[in-house]
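Shown here: the complex without one of its protein chains, the others still in place.
On to chain A.
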Amino acid sequence: MEMNQPIGATPLDGRPDGLVGRPIDRIDGRLKVTGRAPYAYEVREPKNPAYGFILGATVANGTIRSLDAAAARRAPGVLHVMTHENVPAQGEKREQVWPQLQGTEIRFFGQPVAFVVAETFEQARAAAALVKVAYEAAPPKVSLKAALPEAYKPKPAQTDPDSQAGDFEAAFAAAPVRLDVTYTTPPQIHAQMEPHATIAEWQGNRVVLFTANQMLNRGQKSLAAVLKIPETDIRLVSRYIGGGFGSKLQIQPEATLAALAARIVGRPVKVAMTRQQEFHAGTHRTDTIQRVRLGADRDGRLSAIGHESWSDAAIGDQFFETAANVTRALYAAPHRITRHRLANLNVPITSAMRAPGEAVGQLAFECAMDELAEQLAIDPIELRVRNEPEQDPEKRVPFTVRQLVPCMREGARLFGWEKRQAAGTRREGRYRVGMGMSAAARLNPLMPSAARVRLDPDGSLTVRMAMTDIGTGTYTILAQIAGEMMGLPVERIRVEIGDTDFPMAAGSGGSFGAGSAGSALYVACDNLRQALLKAGDLAAEGAAFADGRVTSGNRSEALADLAGRGGMEATGEIKPGRLKEQFSHYSFGAHFAEVAVDADTGEIRLRRMLGVFTGGRILNAKTARSQAIGGMTFGIGAALMEDGVMDPRFGSFVNRDLAEYHVPAHADVPAIEAVFLPELDAKANPLKSKGLGELGICGAGAAIANAIHNATATRIRDYPMTLDKVLKGFEEQEARAARRS
């Protein structure tokens, strides 16, 4: 199926009590909590694996002058030490997947320089420490601010780095009310629970990787390019994945190194990155510098919107953070520009992290809107309502469904927004208290996917696709879709995913997983329904699938009987079509936050938070809520604590573990709630659903930042908003007060 026209009535519409949408528990939940769901490192299929350990460069810019692995090779249990001197020939970099151990050039700290394989993990790690590497090192270049003059326009990614409409500069200069502010966001680390891990095993000329990867078919392609073997000679298996958040969208060094080494030692090789290596050998989200300029009339109607963003990438790469992309679709204004510029630095590889673009873009832009509202003395919601566009203001096509205003209104009602006071005026004991809000918007793409379903003679259904579940609940929603389409309970459905031997699927990323893979499955099931009807010579008109049977007219047949002794199979496919360009595809929402700031110490504690979202059809109310509040929790981290601190002398992250790189822990996450407004998006996909994996983070941190301003009357524009920055504001306020008195 190609999405060329809106979907009409579907079998999912007629059953409000159906399986789809119901908050059922994860079908893989019991396996996971009882430790019986093997993650990549725990897979037992490859026998007698050897263990690999990555040695990373200890300089960020330079060359390897000499590398002495003799002691490591002599160390107990060591089978092989792979370095730039003996690594097998590899192909070219593809996307962001580099061939490993190529030459002596060091581009970033932690870049793998050796891979030690031994009988045990401990032996490999100990031997890696014996490899002596001498470097010719130059001072690393890691400051984005210092590199601004040389920042350039990167190659277009999915979209052009620049956009414009009207005459922004003139309109901004002429605007009666102007705001010109610069926000900065720091490097952020995915900090997913499961580190990158792979077991590689060669079976003849074919290599099988049990790995932690979000997009298996993409990984297959890039690994084929790097290993210089046909795609069909690569099988990736990722049945269970302990979080990804973008860090596992592409093949990481541990997988490539394991594949190379396994062939050499003639045994499976298993390797996991350490937490410290995750910060350097893995990917991270770039820091950004973002300038937002808004021009408006005194009623708050925007005439000019400008959003420029600078980010950095590793040497030899052009990945840029599309921070200003969402600004193109959010609010109306006749004159507008967005620009993205990039600097190449001696930093580890920057790449996608949950809601690449929107997550940090809205940290800046939605605070700028709050600043404008403050300047105009207009309620922040009202300001946004006044600038609600009738269509996508840059693409000039209609939105599929846009319910931003209802989300804001409903959120305001549920949250008690009317109790918000003027900035810096609400005091409760030692705490200064404030509320803030933000709009949320996230692109809703559809990606090609395929699925195969098989109805067995016992009446059970097996779903197969190369889809992944990174902890989001994909297993469960696929079972729900298949169950409702076929009239089977989830217990009768076996979902087998995470294997490139199954039909190609979108994978988990960009909020497209559920919609794309789920739609392919929907089509496959629809095809199976047709085949079953045909087999039973039943009329399609009015046919109902329920309780393992299909009823049509006055006849009712068991699906198992119709499938026959050999069972019955069907496949389905989904592809984006003309609707992609004819409409603007976004999910929307609104965040509300209340914070208490300790008036003595500047400590910020979130008190409560609400997100109201529209995500089309909700496939499982429980996992959808988990996605939303998980995203909001990311927002808490982005606003208050996440900060990858780069030491410019060494070009390395200083706080490279989870004790010092802070993400929110339980005590930091109070009562947060997510509410979904009813919506169906018939132009998105046959499920009429929208992506939810990233919407929750978009704008969440900005709502908290705006609440901090409302509490303290201090505007911080440098994320994260830590107590030292709040204190600085307090001390300035106190100094002013002292001068007055």
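Heads up, the rule we're going with is that contacts are C-beta pairs under 8 Å (C-beta built on N, C-alpha and C of every residue); 3 or more make two chains touch, one makes a residue touch a chain; residues count from 1.
The rule we apply is simple: contacts and distances are computed from a predicted model.
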{"item": "Chain excluded from display, named as in UniProt, from \"Primosomal protein N' (Replication factor Y)-superfamily II helicase\", \"Aldehyde oxidoreductase FAD-binding subunit PaoB\", \"Substrate import-associated zinc metallohydrolase lipoprotein\" or \"Cytochrome d ubiquinol oxidase subunit II\"", "value": "\"Aldehyde oxidoreductase FAD-binding subunit PaoB\""}
{"item": "Contact partner of the left-out chain, one of A:M641, A:L695 or A:I716", "value": "A:M641"}
{"item": "Touching the absent chain when the full complex is considered, from A:Q203, A:T232 or A:T601", "value": "A:T601"}
{"item": "Among A:R413, A:R430, A:K534 or A:R736, residue touching the chain not depicted", "value": "A:R430"}
{"item": "Contact partner of the left-out chain, one of A:S652, A:N685 or A:T714", "value": "A:S652"}
{"item": "Selected residue (touches chain absent from view) among A:Q276, A:Q375, A:T462 or A:T551", "value": "A:Q276"}
{"item": "Chain A residues touching the omitted chain (full complex)", "value": "58, 76, 122, 125-126, 129, 274, 276, 430, 598, 600-603, 605, 640-641, 645, 647, 649-650, 652, 654-657, 659-660, 662, 664-668, 722-724, 727-728, 731"}
